[in-house]
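Shown next, in structure tokens, is the structure this report addresses.
All protein chains of the complex are present and in place, except for one that has been dropped.
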Amino acid sequence: MSIGARIIGWAVLIFGLLYFFVPLGGLFEFSLKARRGVYSFDAYRQVFADPQFQATFTYSVVMALVTIAIGILIVVPTAFWVRLKMPWARPYVEFVTLLPLVIPAIVVVFGYIRLYNTSSWLPLTGSVFGTNALLAFGYTILALPYMYRAVDTGLRTIDVATLTEAAQILGAGWFTILRRVILPNVVPAVLSGAFLTFAIVIGEFTLAALLDRPAFGPYLQRIGANKAYEPFALSVIAFAITWGCLGLIQLVSRFSKAAPSRI
Amino acid sequence: MTNSSPATQLHLPLTWLGLAPFAIFVTLFLLMPTMHIVIGAFQTRDGSFTLQNIIDLNSGTIPSSYWISIKISAASAALGSLIGFGMAVAVVFGAVPRWVRSPLMTFSGVASNFAGVPLAFAFLATFGPVGLVTVLLRQNFGIVLQRDLGFNILSFWGLTVTYLFFQIPLMILIITPALEGLRREWREAAQVLGASTLQYWRMVALPILFPSLLGTFALLFANAFGAVATAIALTGSSLNIVPIQLFAQIRGDVLGNPNLGYAMAFGMIVVTAVANVVYIWLRIRAERWLK
Amino acid sequence: MSFLVLDNLQKSFGAVQVVKDFNMSIDKGEFVSFLGPSGCGKTTVLRMIAGFETPTGGTISIDGRDQSRLKTNQRNIGMVFQAYALFPNMNVFDNVAFGLKVAGTPKAQIEARVKEMLALIRLEHLADRYPYQMSGGQQQRVALARALAPKPQLLLLDEPLSALDAKIRISLREEIRQIQRQLGITTVFVTHDQEEALSISDRIVVMNAGRADQIGTPSEIYNRPTTRFVASFVGTLNMIDAKVEDPAAQTVRIGDQLVRLRDLPGSHKAGEPILLALRPEAGSISEGGDSALQGTVLSSSFLGSVVRTKIDVGGNAISFDMFNAPDLRMPAPGERVTLNFSAQDLLVVAD
Amino acid sequence: MSFLVLDNLQKSFGAVQVVKDFNMSIDKGEFVSFLGPSGCGKTTVLRMIAGFETPTGGTISIDGRDQSRLKTNQRNIGMVFQAYALFPNMNVFDNVAFGLKVAGTPKAQIEARVKEMLALIRLEHLADRYPYQMSGGQQQRVALARALAPKPQLLLLDEPLSALDAKIRISLREEIRQIQRQLGITTVFVTHDQEEALSISDRIVVMNAGRADQIGTPSEIYNRPTTRFVASFVGTLNMIDAKVEDPAAQTVRIGDQLVRLRDLPGSHKAGEPILLALRPEAGSISEGGDSALQGTVLSSSFLGSVVRTKIDVGGNAISFDMFNAPDLRMPAPGERVTLNFSAQDLLVVAD
Partner (left out) sequence: EPSAELIEAAKKEGMLTTIALPHSWCGYGEVIAGFKAKYPEIQVNELNPDAGSADEVEAIKANKDNKGPQAPDVVDVGLAFGPQMKEEGLLQPYKVSTWDEIPDDIKDAEGYWYGDYYGVLSFIVNKDMVETVPQDWADLLKPDYAGQVALAGDPRASNQAILAVLAAGLSKGAKPGEESGKAGLEYFAELNKAGNFVPVIAKAGTIAQGATPIAVAWDYNALAWRDELKENPPVEVVVPKTGVLAGVYVQGISAYAPHPNAAKLWMEYLYSDEGQNLWLKGYCHPARFNAMAKAGKIPQELMDALPPAESYEAAVFPTVEEQNANKAAVTGGWDSVVGANVQ
């Protein structure tokens, strides 16, 4: 590697890092300015004390967990089945799972509102529970590209067909195969999909806002206009959560390379 | 389960059954809602077929909002691709130490998901009127961003610069595997045949990467085009870009014509779909080589 | 009495028939190999026996019981896969115990049986290891133990050795054969390596394009191939074009030289073209044999224990092998040599 | 005069020295193979010659010119990689033309040379194909043509055949050797397949842990290994533990039998343990040879052209090979047999 290449490499890298870190620095600095003239954690204190923060954050965490559960239930058996029995269908299924990247969330939720109102055959928006369910389903759709890819990649690292056959010939049925053989081997993949889902759901704005659910994303947006410093503290918190989740993914994937997963 | 019976006609449907939960779920919560919108784009309020909604897209502020959206998306995708590519190359090919790589990839994973409301605040806090950088420049160098450099966070460049925050890391994430797909032997084969580094990049590496680069550009474009939350958080919904207008339309804005809303949504789908089809097509081409 | 009977077995994938009219019966305790080139349908037959594929026609019966209504997990068969297929999330003990656990065997019994199995493969000390912590050969032995643990009535092995390297391949095949003899378990072994099939089997089924071309003991298969395919697939055969000279005297003409055959089956007219086969190891340029052919050396190559020389005899390239010896002079290209062989080794091949 | 000279070549990665004190010189037009187990440093030596790695010590000179100041792209070397490494974005023509284009050769000249090269590898008809549209064997031939097109002074091949399957491997190695002879290009060929090295090379370098253990012709390497490593790595050697009986008479005791050696190098005391080697193909149970050992048959296996029998002689398991013959009776386990061999084949191995 020549000196010139090294200098250019470092220059590009440093530029990029500044690009990433200066705004985060700005964000943090601003969040400390709630008390005039001195840095303080007042904004954080106020945020944590705000019952709406607690309520919306709890709501979003619960939604994220529900979404992860639905996602696992839908994605793991499907990815398994496709790899095992319908490998030719994989490109099509993958295409469908990538659609949420193509169809903006705002379009999907628009469709929900029109399709599942109280006068429709499936009046999900007719009740709070139904609307929450619809939101969870919507989140599952948003997370689908990531969840499916993660699980599918996880399945690629094991020889699904042969392991299944090995289990079958040893007398195992489908449920045993999924639970004892397949799932334990894709735990790292499922976890990384789950953390990504968590990160997506916690900050999601569009769906929650348009379905009028008291989630963290809309709260953040609202408070962003109505309060001076708290939104910055909240953003730092949101960033820390996202960072935490994705950091955990890295950890899990690195850990799983070193040792097999156990359940 | 399926292999017990010699009757093969039973075989197919049972196999298909395994796909049913997924198929039903996706149909209900992705395909049908989308189709509803797409069909609605070609319907009048009472349900008869019309092209009027599509024609109406060409009225009022809609064309300009599409245009500005496309411009912002294209600019942030182009710059994001360029800078991200540079960083990925520096890291993959060892211009910078190896240990940089892992943290950078982790960080890119985080940052590429750091869109939305918090991102808007980060940039407001940095380049906004009382932002960190704005104030630093004004106090220490006497430079007023808006007056002297014409920079304003609420401008085309402001949004572009903000979007770059997630575009660059996304580029790094997606292009790194492609760069790693460049096999060492290709470079060595070129070298041993007498090629210089420049010749190698021009004749071998870039042609191989080209589909990936173009494809990633398309993906970045779609990514920016659909971003709502960041823009809303920055401007509080008075900015005329497509997602915001659609957002307002759905919330019940002055447009008051759901079918026109359908048409706008349809337009978004068309734009992002075109970008993604380009991406997928090019990715398939790229994978042919990188097998 | 035949234990495993495949009767008129057939399998098509879509329009392509990959197994045609496959018949064979295997005795209890027998070790039978399926040998054939890639794609000839070996795996497909095995998978039908295991129940992974449904035959398009024909029947499979084990110990007199038709298997077609049984699911894979009801057939009580043991199987070892090429790629080991150990469960990566389980250690050696749990892998071997899997079949017993699934069957609901009591814990103490499982423990005893797994120990016994690990002793059989001499890996007691690795019970806690995970698959990724073991070599390929060790993994494959664990896979064998796992397959044997539930006392299957039949053991199927699909190229269990082909992912291993040469030395281990040889030692493990001996081990497999020895364990099989010890347990007396009926075994079907799939391979495309002729040496492997020849060295390990009671009987060999040579498969060609979905059919069983020949079934016989290793020596039958090697020394008395009944089809051109078997002759050419098993061993390295020289094919020699000749013309019948005198049907009565059983002489044929190769180039301009006459040779007398031990045997000229069927009726032939003088001048009729005929295809002969000669194994490389049957020829020699040292004395011996009752027949001889003159030829010009094309090339000699040193292959280690053997030196292979190719000579031209009337337009036919004939290779023959000599054991290497330190004082062996390799015939040089262009030299004229005499190839001696025994008339009984020059076979007429039914085309 | 030596064309390629490696003098005291050394290479360390970090603290690990992977090439130690490597010396050899290769004549112009010679075909030399590096043979050795995985990780012994074959590739590393080759990469130093190509200029991809910088030696930690020693020099490389080609045609009398020290190469250390030259970059890879100035060395005028041709190289073929194990994984073909064709440029996937170029068709066959452009791949082969690459080296010439880079050198600025005029178009017409390029065209002519590429045609010539494609004719050499007999793939003229595939000039428009892309790599992914060709089989491995075809790709590797194109890679060879690409390496040869700019008329390199030296050709390096790093296990060019190991990604191919057996039949193609054999035919392509013959093709490579023939093209090399035709062009008279000095060639270094890396392999870990002993048969490949033995059959193709003028000389072989057997490498072990970063050193050249022995350099010699195939027959020298095979028949007169100078180290235990070479003896065991090349061929399938029987190792026999013996005790010197009478140093003067050159007799040794194997179990309770006495054998006279042709040669007992060095000085030995009576009763001293000694390691002997005997190649399987050197022994036989038919008459012949000047020495004999009695043993009990352990097993016989039919390997195709050869039957390998293992006998026990005083606790040593000794294998010997016989060519298969239809009337051969394979010795049965338990039988007592006499193993005949020539005293000159029983080597003393320096441990």
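Letters A, B, C and D mark the chains as written, and numbering starts fresh at 1 in each.
Keep in mind that, in the parts below, contacts are C-beta pairs under 8 Å (C-beta built on N, C-alpha and C of every residue); 3 or more make two chains touch, one makes a residue touch a chain.
It should be emphasised that the depicted structure is a prediction, and the values quoted were computed from it without experimental measurement.
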>> From the list B:V91, B:L137, B:I172 or B:I241, pick the residue that touches the absent chain.
In response: B:I241
>> Please identify which residue in A:I3, A:A49 or A:V128 touches the non-displayed chain.
In response: A:V128
> Which parts of subunit B are in contact with the chain that was left out?
Replying inline: 60-61, 64, 68, 124-125, 128-131, 146-147, 152-156, 158-159, 234-241, 248, 251-254, 256, 258
>> If the hidden chain were put back, which residues of subunit A would touch it?
In response: 30, 33-36, 113, 117-119, 123, 125-128, 130-131, 209, 211-212, 222-229, 231
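FYI, only the chains that are shown with their structure count from here on.
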> When the C-alpha atoms of subunit A and subunit C are each averaged to a single point, how far apart are the two points in Å?
Replying inline: 53
> Measuring from the mean C-alpha position of subunit B to the mean C-alpha position of subunit D, what distance in angstrom results?
Replying inline: 54
> Of all residues in subunit C, which are in touch with two or more distinct other chains?
Replying inline: 51-52, 72
>> Which positions in subunit A are in touch with at least two other chains?
In response: none
> Which of the residues in subunit B end up touching subunit A in this complex?
Replying inline: 1-2, 15-16, 18-19, 21-22, 25-26, 28-37, 40, 83-84, 86-87, 89-91, 93-96, 100, 102, 104-107, 109-111, 113-114, 116-127, 131-133, 164-165, 168-169, 219, 222-223, 225-226, 228-229, 232-233, 236, 243, 246-247, 250-251, 258, 261-262, 265, 268-269, 272-273, 276, 280
> Which subunit A residues qualify as touching subunit C in the complex?
Replying inline: 158-159, 162-163, 165-173, 176, 180-181, 184-185, 259-263
> For the complex, which residues does subunit C have touching subunit D?
Replying inline: 174, 194-195, 198-200, 218-219, 222-224, 234-236, 279-282, 301-306, 321, 323-327, 330, 342, 344-345
